[in-house]
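Below: the structure, in structure tokens.
Excluded from the complex is one protein chain; the other protein chains are retained at their positions.
Now for chain A:
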Amino acid sequence: MYVAVKGGERAIANAHAFLAEERRGDTAVAELTVPQIREQLKLAVNRVMAEGSLYDPDLAALAIKQARGDMIEAVFLIRAYRTTLPRLAASLPLESADMACIRRVSATFKDAPGGQVLGPTFDYTHRLLDFKLLAEGEAPLAAEAAPLAARTPHITGFLNRDGLIQDEPADNTTPPDLTREPLELPASRALRLQALARGDEGFILGLAYSTQRGYGRTHAFVGELRIGTVAVEMEIPELGFAVEIGEVEITECETVNQFKGSKTEPPQFTRGYGLVFGQSERKAIAMSLVDRALRWKELGEDFTGAPAQDEEFVLSHSDNIQATGFLEHIKLPHYVDFQAELELVRRLRSEAAAAREAAE
């Protein structure tokens, strides 16, 4: 017999006070400000915006501070906040060809028009701890050169001109929205891309890596990886035309994948696509590999049973807030459920014991 009880208010209040004190840490050390997080932990801010699915660097920095650096907790805070906002409208689709690129590399064409622009990359660093950063007051200066052409054309555009790669014709259908309707399977590619864009970086990375190791291999080349800012445009009903409402920094990855061709299609390359808020090329590359793996059906490929090909598996498990919510709830009181299990085990044991006695 278990009787439901109330209690714990004082313990919970004190636990929250303890949390707040721990968050602050040693008061002999200066307190971290939200602008410091926004400016100096920018990639953490970017990840929280991408997986929180809300572009607002100040809020993401605040969430990181409040969550004591726990990224998934910070994403949770952003997701909770965004549900309080009225949806004003949808933007026009971003024109990533107009991106002001700070980084743009191609692994397929050395002499790509627009060049190989490395930008602020960790690539080619030695991954040795830099003890100079322990000292305060560093303000390094970047080198400058005459700016390049304003517009950097997409690599896939050149391949497409020769018909060597599958076309991606524009249309203006209204895409499905995961935040408005529950996930339905089979999912369209637009819905899959939305889920991947807000999915957990670690999960998407693991899936993408599994395709490279042979679980749904698609032989991906990074045709192009670009990072930069693009304008966001929106139709203003009162005016009857679209205006720019701001700018977002995004990372875009386009992969070029092998494709044998079919009865109706000549042999040509196919594509995987990754697009993520902020600077997050690991996520963008991983997203494009998983996007391509999930396209096996439309491209007439075999389903090999690989996890990255299974859209139900991928889309049902990519959201870290859903995942952590369900995972972590099992630490909360389950006294009644467990009491029922306990009663059952006791009854089975006594029945088994009785049966054994009767047999003897």
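By definition in this document, a residue touches a chain if its C-beta (ideal position, glycine included) is under 8 Å from a C-beta of that chain, and two chains touch if they have at least 3 such contacts; residues count from 1.
In this section, contacts and distances are computed from a predicted model.
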Candidate names "FixJ family two-component response regulator", "Methyl-viologen-reducing hydrogenase, delta subunit", "YdbS-like PH domain-containing protein" or "Phosphonate C-P lyase system protein PhnG"; UniProt protein name, chain not shown: "Phosphonate C-P lyase system protein PhnG"
Which of A:Ala11, A:Ala139, A:Leu185 or A:Leu239 contacts the chain that the document leaves out: A:Leu239
Chain not shown: contacting residue from A:Gly8, A:Pro113, A:Gly300 or A:Gly325: A:Pro113
Sites on chain A contacted by the missing partner chain, in the whole complex: 49-50, 53-56, 58-59, 82, 85-98, 100-103, 109-113, 115-121, 142-151, 153-158, 161-162, 164, 168-179, 189-191, 193-194, 197-198, 231-234, 236, 238-239, 241-248, 250, 252, 254, 271, 273, 275, 277
